[in-house]
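In this view, the complex is presented without one of its protein chains, the others remaining in place.
Labels for the chains are A, B and C, by order of writing; each one numbers its residues from 1.
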Amino acid sequence: MDRTAVDTEGAWFDPEHMAALRRQLPIAYVDIVPVRTDVDGQVSQVGLLLRASGAGRIVRSIVSGRILVHETIREAISRHVEKDLGPMALPRIPVSPVPFTVAEYFPTPGLSPFHDPRQHAISLAYIVPVDGETAPQEDALDLGWFDVSELTEDGVLAELEGGHDVIVRRALAHAGVC
Amino acid sequence: MDRTAVDTEGAWFDPEHMAALRRQLPIAYVDIVPVRTDVDGQVSQVGLLLRASGAGRIVRSIVSGRILVHETIREAISRHVEKDLGPMALPRIPVSPVPFTVAEYFPTPGLSPFHDPRQHAISLAYIVPVDGETAPQEDALDLGWFDVSELTEDGVLAELEGGHDVIVRRALAHAGVC
Amino acid sequence: MDRTAVDTEGAWFDPEHMAALRRQLPIAYVDIVPVRTDVDGQVSQVGLLLRASGAGRIVRSIVSGRILVHETIREAISRHVEKDLGPMALPRIPVSPVPFTVAEYFPTPGLSPFHDPRQHAISLAYIVPVDGETAPQEDALDLGWFDVSELTEDGVLAELEGGHDVIVRRALAHAGVC
Partner (left out) sequence: MDRTAVDTEGAWFDPEHMAALRRQLPIAYVDIVPVRTDVDGQVSQVGLLLRASGAGRIVRSIVSGRILVHETIREAISRHVEKDLGPMALPRIPVSPVPFTVAEYFPTPGLSPFHDPRQHAISLAYIVPVDGETAPQEDALDLGWFDVSELTEDGVLAELEGGHDVIVRRALAHAGVC
């Protein structure tokens, strides 16, 4: 599809244009913590992506991305889960639009627990149970499922950056598992 | 199973004993609003039971019941959903223990929107999406699934008693559908 | 202060530029339901502004406005409360960043309960108890405090537009007063 045509829709932009927008407005995001649950609905595992960071390091991350203009939050959650976990993930999109936390990412480190050098992003964070098959997609090296104890005791959370570890901790607190 | 043996477990009691307990302590309950969701996770329908009330009238109600001593909230939700919707309901027990509202039922009408002539009950209310087959169980005459518009516009909520209509309204508000 | 200087900060823009941004990104908002509470913390009254709408009609509204780039949600809440209720309102900014609902305003009516002809806005909605003196500010004709029963029974909510009535209803549901 022609990029110019897409630009007319007001959703996808070339990098320079997007960088300019990011200096002018806070950008609306969704942060998604994918989880596996046991038969009682309790969170048993958390899914984390492994990616090459821009700085050449390997980092873990949760599912995260922009809400496009004219897109609903539910559509954005579905789109980002499919983009990162694949089309067979069978996510259970939350019944309520109320996020378990709101993360405010600032380009200046230290203003909040969340940091994004590119932008001021306001991210609505949701726990999304996933019942189907998942696989790492194009820009991810791996997708791992970690028991709650591995995350909190074995230091896996320390491999997350920009405050994603804080998001996972708040998700586990909200879910009543730690 | 022998009733006396069960009493020793401290969970089930004969009616006079339960009535005596109800005068001494607030009773912990769960109120469950069963829902059907569309592909985006949005609530599309609410399930309501049809029962004969003690007063000989026919009333609608949500799924509701006591939390037993030594029982977890998740176990209580599962048990009451199975008791009222049948064993094939496939409920998605919520990921978080945080209820969408807390209903305080008092035996004196008017102290709160919730009234139960038998007791002071403190009820944690949850929305529970149900994916499987449901059928009315022993003490119910029927189990109906209603579109959100039928509930709010066609007066179905007026057939609920004791404040169950308020619980359903709060559930729909929390779910972002009205 | 010079408008051009402010533009460099990336926050305030001339109308044509803002209209262009609104076609390209969802705009982050806060919606604030100002309330008076009784001694037990229960909501007793809701504050509503009276304004001239663009279409020449008189409408009521809640406090609402944009989150600026590099502004925290808490700063945005404080700024909009002061702008609409005056500098002596003494708002109690919520302890948690979790909103009671998220309203998705679309320029096309009917896509959601919320409508804004100017833009796609994603609004985090908060209940803000106000303990001080309030007065209508520049662009408001009046600021009225309404008992909960006046809102729900006397039709005051019908004077709200764009879905602000739905926001107030959800606030009252979350607060456990209806």
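Everything that follows uses one rule, which is that contacts are C-beta pairs under 8 Å (C-beta built on N, C-alpha and C of every residue); 3 or more make two chains touch, one makes a residue touch a chain.
Note that the structure is a prediction, hence the values are computed from the model and not measured.
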**Fill in**
Among C:L25, C:I127 or C:A140, contact with the omitted chain is made only by C:I127
**Complete:** By the document's definition of touch, the residue of C:Y29, C:F100, C:F114 or C:F146 touching the omitted chain is C:F100
**Asked** Please identify, in ascending order, the residues of subunit B that touch the omitted chain?
**Response** 10, 13, 21, 23-28, 67-73, 97-102, 104, 106, 111-112, 120, 122, 124
**Complete:** Omitted-chain footprint on subunit A covers residues 101-102, 113, 166, 169-170, 173-174, 176, 178
**Message:** Could you pull out which residues of subunit C are in touch with the chain that's been left out?
**Reply:** 35, 37, 40-43, 72, 74-75, 78, 92-98, 100, 127, 129, 174-176
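In this text, only the chains that are shown with their structure count from here on.
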**Message:** Report the chain whose CA-based centre is farthest from the CA-based centre of subunit C.
**Reply:** B
**Pair of chains whose C-beta contact count is the highest in the structure** = A-C
**Request:** Count the residue numbers both subunit B and subunit C use at their shared interface, divide by all numbers used there, and answer same if that is over half, different if under half.
**Result:** same
**Shared-contact residues (touching 2 or more other chains) in subunit A** = 72, 97-98, 100
